[in-house]
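Here the complex is missing one protein chain, while the rest keep their positions.
And then chain A:
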Amino acid sequence: MQIELLEISEHFHRFPPFDALPQETLEAIARRVEVSYFKAGSEILEAGAVIHDLHYVRSGAVEIYRRSGELYNRLVEGDIFGQAGLLRSNKVRFPARALEDSLIYFIPADVFAQLCERYDSFADFVEAEGHSRLKSAVEAQGRASELIQLKARALISRDLVWVTPKTSVHEAARLMSQESVSCIVVLEPAGQNPEKMLGIVTDRDLRTRVVAANRTGDTAIGEVMSTDLVVIQDDDSLFEAMLCMLRGNIHHLPVVHKGRTLGLINLSDIIRHESQSSLYLVNSISNQTSVDGLRSRHRDLRGTYIRMVRNGATAHMIGSAISGIGRAFTQRLLELAERELGPPPVPYCFMVLGSMARDEQLLVTDQDNALVLDDRFDPAQHDEYFRKLATFVSDGLAQCGYSYCKGGIMATNVQWRQPLRVWRDYFSQWIEKPNAATLLNSYIFFDLDGVYGQLDMVDALKALCAERSRVTPAFLAAMARNALNRTPPLGFFRTFVMETDGRQKQIINLKGRGTGPLTDLIRIHALACGTTAQNSFDRLEAISTTQLVQPEAIEHLRYALEFLSMVRIRHQANAIEQGHKPDNYIEPERFSTTERHNLKEAFQVLSNAQKFLRFRYPGHARPTR
């Protein structure tokens, strides 16, 4: 006789991990369920007691404790508990008490075991305690990505076309025409070390270094080849190949395997794969000859963004691509500015700060930039040029969708248009004598990267920042205290603490209360271990090579950052698709139970990491004013 307890099975159907199970399985579970009512305040599970069932909250609210007595979690309708005890020795690990009058469904241990055995999704859910559940969510997000799965070698479309360095330019050009390639590889002369790559020569090199430079066809190719080669390993992903090209604005990328050159990937190979790709956009940006032309590319930026989100790209990939595009806009504007203003009177480097420097830029962003000038800079003589240059770029960026920085962190501000020695003084002072105002500067300027000009000047600043911070504990402590000002939106009972927006919606500021504070605390650990890495994931990688933070804590931070960033990224993509203005505010009410659960876990990681920061940098010293 099949007894239908639809009341029970239908309820299971609404909540994870049951929602993924077939209906007949849910009915079979319902047929074995036992039920009990617990008055508010009564004990449901006692620490160390024997446990025989998975517990399911049908109604009411339940509090879960650690054995130390500390409150661990608060569960509501559809949540489960007791799995930790069932999975290990059938002893209660986390005692439970009814916070409200609660109706609990009990699923017998043998049914629980069968479910774990038959359904991987069920097993993953119940076995994952907290953070590892977040990990599965993050992995599911990125799984679909072709960009990650496709290996660089898969894009090599033909055999290597190569010459030796003594080959004449004429002979090389003939071979390139014959093989119809736009780039040729120069290898060691045969017989010596046949695999060693010395350089490459492109169509453009033949134009600029041979014809325009008035060299003859007899010139040895070795004299005109590019030797500062960026290469990629054959089993790196398409994504990494793209990153390489994005960052360097490189069109030809040799693919190597154990030092042997297998072939070349060029931009069009990737574009063929990614007709709407970020690289294509970067290329198109580089070809614009006016600010108006650049401005027209702005909507393509949104299209690229949405496409990446829909293709399952990771937050790291999207942040890198969007930042790369931002760099391309900036670089092209500087080229156009120089074209208009003439060559610079002294060398300079255009420096970007904040999210673009970290390769974590999304759509909602303003411009943060500065100019580092050569020490020969003389304000009276040279500043007029750089003021105009900065204005040209800043106005151009604003037209391309990068709004002016409200805090005035722009090269148009004379304070942020200074020779390298002044910058060194700035950085040294901020580190040696932090006060409230300079701490704010440190937050912004200690994510920095050169995008155009003499990059070594900005590299010098990066190095200074990393070396000095590491050995100045008082500075790190001041930074740490500031980083604790923005807390995750979790209440005592692990409920969301929400803000209300103008339309009275209950919202959470994902950037201000999530990714922002996470980035801040990762920066402090990165400074403490002396790395010059700027990207938060790279910084975590650098931190993990030291003993500064526990390896699991680093894993948790990585997953929490990825998860919160992806929620933010998707939220913005959805807004664009619905014709709204993208922002950083989410309404948790609109999320599924599982998503809300994962959100809580991610915020919990942040909360724990802040506790650790407070522990590492104790004391009540305030920054001097």
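Here, a residue touches a chain if its C-beta (ideal position, glycine included) is under 8 Å from a C-beta of that chain, and two chains touch if they have at least 3 such contacts; residues count from 1.
Just so we're on the same page, contacts and distances are computed from a predicted model.
Participant: Using the UniProt record as the reference, specify the protein name of the hidden chain from among "Probable chemoreceptor glutamine deamidase CheD", "Sugar ABC transporter permease", "DNA polymerase III subunit epsilon" or "Iron-sulfur cluster binding protein".
Facilitator: Result for the unshown chain: "DNA polymerase III subunit epsilon".
Participant: Out of A:Phe106, A:Phe125, A:Phe496 or A:Phe537, which residue would touch the omitted chain in the full complex?
Facilitator: Going through A:Phe106, A:Phe125, A:Phe496 or A:Phe537 one by one, A:Phe106 is the residue touching the chain not shown.
Participant: Of A:Ser36, A:Asn90 or A:Asn574, which sits in contact with the chain we cannot see?
Facilitator: In the full complex, the listed residue that touches the missing chain is A:Ser36.
Participant: State which residues belonging to chain A touch the missing partner chain.
Facilitator: These residues of chain A touch the chain that is not shown: 1, 3-8, 30-39, 42, 58-60, 100-103, 106, 108.
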